[in-house]
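Of the protein chains in this complex, all but one are displayed in their positions.
Let's turn to chain A:
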Amino acid sequence: MTTVTRLAVPSALDAASDALLADRAADGDVRAFEVLVRRHGPLMRVHATRILGSNDETDDVVQESFITAWRQLPTLENGAAVKSWLMRICGRKSIDRVRARRDHADITETDAAAPAALTPHHVAETQEQAEALARCLAELPDDQRRCWTLRELGEYSYTDIAEELDLPVSTVRGLLARARKTLLRELEDWR
């Protein structure tokens, strides 16, 4: 039996459109699916980590998301929309985790972890600023950070966020407003 190599062999698929890859994956093409995983997985990992507040469960959530996606791909009508569809699945799985955590132990939410891998070398000023902002984002109160992430990375509407988090739309708007002002303040400190 030949071993499955995972050297990302360059192929025409790497440049293929999301729509084509989604169609092929729906037909059972694992290679096409792998290109989608590599293409969109990193953003999904960022999304999951921000919603979860740390990267402890990121691997699990993203893996579950892709398994669900693999199973449900044949039902996806518009392959071109696969990215936002994947982000939705990932957002939902992340929120489910947060809920499960809450149900299991009524602990105050886990401390926001420092954003992963803040390597100190070669830090230019903009990069330092970006890192400060990243930290600020990570340190937002959980509910604010979740709304923010769903909005900015998940591209949810306010109504969708409200539905997903089971909150009134006005609350969502308020949380986003607070998050935005906190981030603006952080930015001001860098002038």
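Please note the rule applied: contacts are C-beta pairs under 8 Å (C-beta built on N, C-alpha and C of every residue); 3 or more make two chains touch, one makes a residue touch a chain; residues count from 1.
Simple rule for what comes next: contacts and distances are computed from a predicted model.
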> What protein name does the UniProt record of the undisplayed chain give, "ATPase", "Asp23/Gls24 family envelope stress response protein", "ABC transporter substrate-binding protein" or "AMP-dependent synthetase/ligase domain-containing protein"?
Replying inline: "Asp23/Gls24 family envelope stress response protein"
>> Which parts of chain A face the unshown chain closely enough to count as touching?
In response: 6, 11-20, 23-24, 26-30, 33-34, 37-43, 45-46, 59, 62-63, 66-67, 70-71, 74, 83, 115-117, 126-127, 129-130, 133-134, 137, 152-153, 173, 176-178, 180-185, 187-188
